[in-house]
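In this view, the complex is presented without one of its protein chains, the others remaining in place.
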Amino acid sequence: MLSRTGVATCENIESILPPKERLQKGPVAVIECFQQIPCNPCYSSCPRNAIKPFDDINDLPVLDYESCNGCGTCIHNCPGLAIFVVDETYTEEEALVKLPYEYTPLPKVGDLVEALDREGKKVGQAQVVKVQNAKGQDRTPVLWVSVSKHLSQQVRNIGMEG
Amino acid sequence: MRIEDHPILTYPRRRLVTFTFDGQEMTGYEGEPIAAALHDAGVRVLRESPKLHRPRGFYCAIGNCSSCLMRVDGKPNVRVCVEELKEGMTVETQKGKGDLLAEL
Partner (left out) sequence: MLSYEIAVIGGGPAGLCAAISAAAAGASVALIEKDRHLGGQLVKQTHMFFGSKAQFASTRGIDIADILSRQCEELKNITVLLGATVLGYYDDQVLTIEQDNKVQRVKADCLVVATGASEKVLPFPNNDLPGIYGAGAVQTLMNVYGVKPADRVLMVGAGNIGLIVSYQLLQAHVKVAGIIEAAKHIGGYLVHASKIRRAGVPIMTGYTIKKAYGERKVEGAIVWQLDDRWQPIPGTELDIPVDAVCLAVGLTPMGELLWQAGCQMIYVPQLGGHVPFRKATLETTVPGIYVAGDVAGVEEASSAMVEGRLAGLAAARRLGYHNADWENKYQDALQQLMALRSGPVGEKICSGLKCVVV
């Protein structure tokens, strides 16, 4: 249970996962925000208004999957670092996961790193495809990593040790 | 140990100055709390409790709790977590209750 472990359950994830048809169309945000807290930057930062307006600042974000193009602006604007972008159309075998990464050293493009799940366990290998760290991201770099397609909804961090 | 490599922060530091801790020469950055310089040098025990002589370090680091009282330049009961480090300071482990009147 999320509130005891800090790890989202399958039910949690299923409740927010974009439908299969949408995932097959290209990159889309996966917003892993399951607790009502007073917070709305995902909504106010989205350039495409794909996150529905909040009636109350404590509302959970609701994503309009069709309007979202997976640009990732919300990733570095989310104070909880709870948003990821997943592109299951990246290659035949691989999916692309965009994740926030506020640690040093930053990996370099091409690096092979550990693919970690929501418990920090190694579930496979990831390759760094891009390191976004523009000034506007205000020190929240976003890593683009490619992983085996079946891991697209598991990999949420990387490890530099292995 | 100093943190040199941080994803969010950079640390503006003033010049290195020399001070002594229980007679031993040490360095730290001017203006930082004495406790920070001591911690960097690996010093954890800052005083002894007055009755049971138990070792004490800092606890709150913002001048609230009095766990870190030391003798600085002969003056007892200085909260080293908020006292700025200066060149040539004499810092000593405090034993017992510092008696300000007796010291002066």
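Note that the chains are named A and B in the order they appear, and that numbering of residues resets to 1 at the start of each chain.
By definition in this document, contacts are C-beta pairs under 8 Å (C-beta built on N, C-alpha and C of every residue); 3 or more make two chains touch, one makes a residue touch a chain.
In this text, all values refer to a predicted model and were calculated from it rather than measured experimentally.
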Identified contact with the non-displayed chain, of B:46, B:70 or B:89: B:46
Where the missing chain touches subunit A, by residue: 2-8, 32-41, 44-45, 56-58, 77-82, 102-104, 116-121, 138-140, 156-157, 159
Touching residues (missing chain, whole complex) on subunit B: 1-9, 11, 13, 32-33, 35-36, 39-40, 44-46, 49, 54-65, 67, 81-82, 84
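The definition used in the following text is that only the chains that are shown with their structure count from here on.
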Touching residues on subunit B, where the partner in the complex is subunit A: 5-8
Of all residues in subunit A, those that touch subunit B in their complex: 102-105, 139, 141
